[in-house]
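With one protein chain held back, the other chains of the complex are shown just where they sit.
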Amino acid sequence: MDYTIIVVIEILRAISWLVLLAAGLGIIFGMMRVINFAHGEFLMLGGYTVIMSTKAGVNIWFAMLVLAPLCVGLFGVLVERLVIRFLYGRILDSLLATWGLSLLMIGGVTLIFGNTVEGVSTPLGAVDIGAYSIPAYNFVLIFFAALFMVAIWGVMKFTRAGLIARATMQNPAMAEALGIRTTWVYMATFGIGSAVTGLAGGLLAPLTGVVPTMGVNFVGQSFITVITGGASMIAGTLSASTLLGSISQGMTILTGPVYGDAALLLAALVLLRLLPQGITGRIFTRSL
Amino acid sequence: MEKPVAKDPGFYIMVLIGLLIMFGAPIWFDLFAIMQVTQYVVLSVYALSLAYIWGFGGILSFGQSCFFGLGAYTFAVSSINIGETTFPFILSFVLPAAFGAALGYFMFYGRLSDVYLGVVTMVVTLIFWKIINHTAGPEYSIGDARLGGFNGIPSIPILNMPGDPDAWLDPAQMFKFFMFLLIVVYIGLRVLIASDFGRVSVGIRENETRSSLLGYDVRRHKVIIFAIGSGIAGMAGAMWATYQTFIDPNAFSLEMSAKALIWVMAGGVGTLAGPILGVILLQWLSLKLGTLQFLNNFVILGAILMVLVLALPRGLVPSVKHWALTGWEMFRRRERAAPPAKEVTSDV
Amino acid sequence: MSDADDHKVIRTTGLTMRFGGVTAVDHVDFALNEGELRCLLGPNGAGKSTFFKCLTGQLTPTEGVVEFRGQPITGWLTHDIVKLGIGIKTQVPNLFNGLSAYENVRLSARRKHLAPMARQKAEEMLEKCGVTDLAKREVGLLAHGQRQLVELAMVLAGEPSLVLLDEPAAGMTGDERDRLARLVLELSRNASVIVVEHDMAFIRQIAKQVTVFNRGAIFREAPIDEIMRDRAVQEIYLGKQADVAA
Partner (left out) sequence: MTKLSRRRFLQSSAAVAAGSVALPFAGLAQDDAILVGGLHDLSGGLDTSGIPMSQIFELALKEINDTGGLLGRQVKPVIYDPQSNMSLYSQYATQLALKDKVAVVHGGITSASRETIRPIFHRFKTLYFYNTLYEGGVCDRNEITLGTTPAQTVEKLIPYVMNLWGKKVYTVAADYNYGHITAAWFKRYVEENGGEVVETEFFPLDVTQFGSTIAKIQAAAPDIVLSAMVGTGHFGFYRQWAAAGMKSRIPMASTTFGAGGSEPIIMTPEEGDGIITSFGYYPTIDTPANIAWKEKIAAAYPSNTPVLSELAEVTWEGVMIWADAVREAGTLDREPILEVLESGKTYDMPAGKVSIDPLTHHAIRDVYIADLKDHEFIIKEKYEQVPPADTQMVCNLEEDPDANVHHEISLN
């Protein structure tokens, strides 16, 4: 019984993990059709923000929830202004440029901070469930994954900013004609996507080793989740994360991590074969 | 594409340069330089495989390394078992081509396109990469060949003369043979692209709906293109394996796939000469950087890639061609007042 | 409807196409005689283009049957249907934009003929459609009317026995339109033709029998003179036209 509870929590956590990894990428890719190959490095930057600022005495929660998204979001805006804005509509060029960006960020962070910096340990300690004990932080992950989804949905659905963003993505020319500064919308969207990624990176920092090259471990999973999910940012990310997360985590618990990973990939493959446009249909129908 | 291969001076220049290097290099260059150039030759063949399916078939594969790795491992496993390299070398073309056809069937008959195609190829590559990385234990061997997991397969035989397993090719012979293969692949692809099959491929790249409305079976065409590209990538993998006498799962890595994309993009999509230039330029650059000791090499390489995309969006060869044409038109415009009509030029 | 259909080129029975909640084509029973030239009229969104797409297999109908010369082709793939001898000019010119006009037409001719013959055929069709001087130009850079003519040449080069033309006259100059009308009439001597068009002047030049679509269904089917006098048709059709013009 205890073990069953643990398994359920583990699966929920695996789903949340994928949601966190994919949310920022989903915004950038789903809304702007820019493949951000440096996504893993944006996560890394969020992680570094957290460990550097906690080292300087900042409260860890403040660092994770405020500083990480702020820094990475600002960095995202900078990148958008300097590079990405020249590459809209050129999906592959954006891939190449962000590949370059990812190398640049790995090298740059190594130069500035070095590659061996003391990390932060997981806050909140452990929780006992029967004979087992699990990190209480797991619940933080699950909570924030849920919050992410609700917040993005709320913003897109109910706020003027969300409406403007949706309008711009659907039809930039028409939005421009209605007096919307589309360049600003793009910049803001990229910035918000980056900030969400930064927040995710901050939340992941206490769970992984934060080193400059950590991004590569995450980028594959993030992309597969976003693409398998298809166009709808929230429904897609959520359904793909749920499906892939539970399949892979289930396999991991039953057999081992190798088959868990393989199961995730195979599930994605089968899904894409059956639903060639991702779970939530065509990319151009940009519903939520 | 209108211009037949036989009338394109660029084609003859490329082949001539190729032949010149093939026979000249062993005379002019020392052994070390020849081994360097051999590497560029192998990677050029690999780059051509993607240049073909992407530039002339409109198929964007994020998983070209899947076939590269498959060819490399096919060659390694079969040559270690057979003790001879001619048949394994052929097999390393055939098997990836067959797998490419199967995967192509799965994708194109499933109407996957666009980014989804890219992701499926990427996922398949990742699966290979995971599986091959998982083969560290001694239970994973095929005949005499241990797959070796992350550490890879060492001591892969060097190519031998067909029929004589003891007559290993020395570095200069291997270089010549590889250069010969590169020239053959280049000529073969040029001829194929200029053939009716190739014209239809370009038509499909330009407009799939229209192609099927003219009665062409888009799916079958794409499967064939994809299989040819896969076979060439597989052959490049075998060349790589025998050149290094060593292969590890990095052959299947996303990095290896991305490199091919980058070479083709840097050189120019829709050309064959461009990707070869891309290989030489970028490989030479990262080699050169490693011998210098300033900053971090990832910083420099990353910055160069970004500048490349922003400054030469079309890729090297098309950009240079465009500049040359604009220059020529300005010159002509000065000669005659009337601006010349834009005509389609051969871009291979 | 009930007679044996050996002489029907194309026949649809209960053809229906739904997209989600929208029914774009609604139980259409349509038949075309061998050698007939038929015009389809109807306001924008009446389902004419969707109807064409169902005929060529670009869309698989939700319900109903399509027969080509008595052979059911519902659910066939586009290229297999087209190979039976159907040529289509789509509403928005559908060309190989990066290629020259000649290359476009040749690609079409080449499916039926060997290379030398294909070349001759392509040149002939370019000539026929009056675009020989555009042969070497990249079609992506041509004017809309010119593109229409190139596409027509392309369709003709495939030597179809049934030709579907979706708004062929759009974007054409007066001269181009007259040439087109002559071409269509000439074409209809050897092939069956269905033309979708809004341009009434053009329709008067070519039409005999007319089918009017409205809201996905067939609204009227009658000779052109009768249709021109039909108040109801004028209301749905011309009313809509006025909207578009406004």
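Note that the chains take the letters A, B and C in the order they are written out, and that residue 1 is the start of every chain.
Here is the rule we go by: a residue touches a chain if its C-beta (ideal position, glycine included) is under 8 Å from a C-beta of that chain, and two chains touch if they have at least 3 such contacts.
Because the structure is predicted, anything quoted here is derived from the model rather than measured.
Here the chain not displayed is in touch, across the complete complex, with A, B. Only one of A:56, A:131, A:173 or A:274 touches the chain withheld from this view, namely A:131.
By the touch rule set out above, subunit A reaches the unshown chain at residues 3, 6-7, 10, 13-14, 17, 106-107, 110, 115-122, 125-126, 128, 131-135, 137-138, 206-211, 213-214, 216-218, 249, 252-253, 256-258, 260-261. Within the complete assembly, residues 26, 28-33, 35-37, 39, 130, 133-134, 136-138, 146, 148-152, 154-155, 170-173, 176-177, 244-246, 248, 250, 284, 286-291, 293, 296-298 of subunit B touch the chain that is not shown.
Everything below uses one rule, namely that only the chains that are shown with their structure count from here on.
Taken as a contact graph, the chains are arranged in an open line, each linked only to its neighbours along the path. Of all chains displayed, B has the C-alpha centre closest to the centre of the whole protein C-alpha set.
Separating the CA-averaged centres of subunit A and subunit B is a span of 33 Å.
Once the centre of each chain is set as its mean CA position, subunit B and subunit C turn out to be 43 Å apart. Centroids of subunit A and subunit C (each the mean of its C-alpha atoms) stand 48 Å apart.
Of all residues in subunit B, only 1-2, 196, 199-200, 202-203, 206-207, 209-218, 341-344 touch subunit C in the complex they form.
If you check the complex, the residues on subunit A that touch subunit B are 35, 37, 83, 86-87, 90-93, 95-97, 99-108, 110-111, 220, 223-224, 227-228, 258, 261-262, 265-266, 268-269, 272-273, 276-278, 283. Residues of subunit C that touch subunit B in their complex: 56, 58, 77-80, 82-83, 88, 90, 94-100, 102-103, 106-108, 110-111, 115, 136-138, 141, 154, 158.
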